[in-house]
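What follows is a single structure, written as structure tokens, with notes after it.
The complex appears here without one of its protein chains, the remainder shown in place.
Chain nomenclature is as follows: A and B, assigned in order of appearance, with residue numbering initiated at 1 for each chain independently.
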Amino acid sequence: MGLLHTVNKSPFESNTFDTCLGYALDGSTVLLIEDGVYAATIGTRASEKIQQKIQSNNDVSFAVLGPDLQARGLENKLADGIKVVDYEGFVNLVAEHDSVQSWL
Amino acid sequence: MKFSIQINEGPYQHQASDTAYQFAKAALAAGHEIFRVFFYHDGVNNATRLAVPPQDDRNVAKQWSELALENDLDMVVCIAAAQRRGIMDAAEAKRQGLDADNLMAGFRISGLGQLIEAGIESDRLIVFGA
Partner (left out) sequence: MAIKKFMYTNRKAPYGTVYALESLEVVLIGAAFDQDVSLAFIGDGVYQLTKGQTTEAIGQKNFSPVYAALGDYDVNKIYIEKESLEERGLSLDDLQHLVWEDEDEDWAEKDSIRLVSRSELADVMTEQEIILSF
């Protein structure tokens, strides 16, 4: 089952998130961690792009690392369509996908 | 499943080592095996036993060390990256004619081949960095 992509950069600081979207093929999951979680919050261009991607291709999934969202005080700003996972969920995603590309 | 982990950043400056640590703990708790944790780039700085963070902060090197000793983890610090940054075990310090060493218990220093081997031997390799 496809690649797991992790993004750990704020979409406001770098274009890593946009680049990653271009690599997210069918069967892949994009997991937002660390400063990457800002892309998962409502009212941002990045989360709009996530919505567009989900609408155009429902074989790509999005997830966010809950502990990172909580740490940043944004748990109640989560946009629709993005699954929240804890570290155990992160481990499961790694196990479920064929390999992992970390967009450092 | 057999995992390996690569860590490219040092402690405190970046969250990478913290995330990798939480990931490693969760993987072990879920019954997975960790074949190796490989510290590269500034990640080698996670292995110094001479860091003294404030008491109300986490001690990143110590956390890793304890996790390794409790779970018999193989934690490898890249020798080339470590030599550049002054991370030495006693044998290497002696060989280099240095007056001190600083490698924390639970880590060992070895070559980059250990990273490639980890990729070959593991079902998954995941990189944490900046």
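Here is the rule we use: a residue touches a chain if its C-beta (ideal position, glycine included) is under 8 Å from a C-beta of that chain, and two chains touch if they have at least 3 such contacts.
On a predicted model such as this, the values are computed, not experimentally measured, just so you know.
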Residue touching the undisplayed chain, where the options are B:29, B:69, B:98 or B:116: B:116
Chain B, residues in touch with the chain not shown (by the definition above): 6, 8, 40-41, 80-81, 111-113, 115-117, 119-120, 122, 125, 127, 129
Positions on chain A where the hidden chain makes contact: 2-3, 15-16, 19, 22-25, 28, 98-104
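Criterion: only the chains that are shown with their structure count from here on.
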For chain A paired with chain B, centre-to-centre distance based on mean C-alpha positions, whole Å: 26
Footprint of chain A on chain B - complex, ascending: 1, 3, 8, 15-16, 19, 22-23, 25-27, 29-30, 32, 123-130
Complex interface listing, chain A residues touching chain B: 6, 8, 33-35, 65, 67-68, 86-88, 90-92, 94-95, 99-100, 102, 104
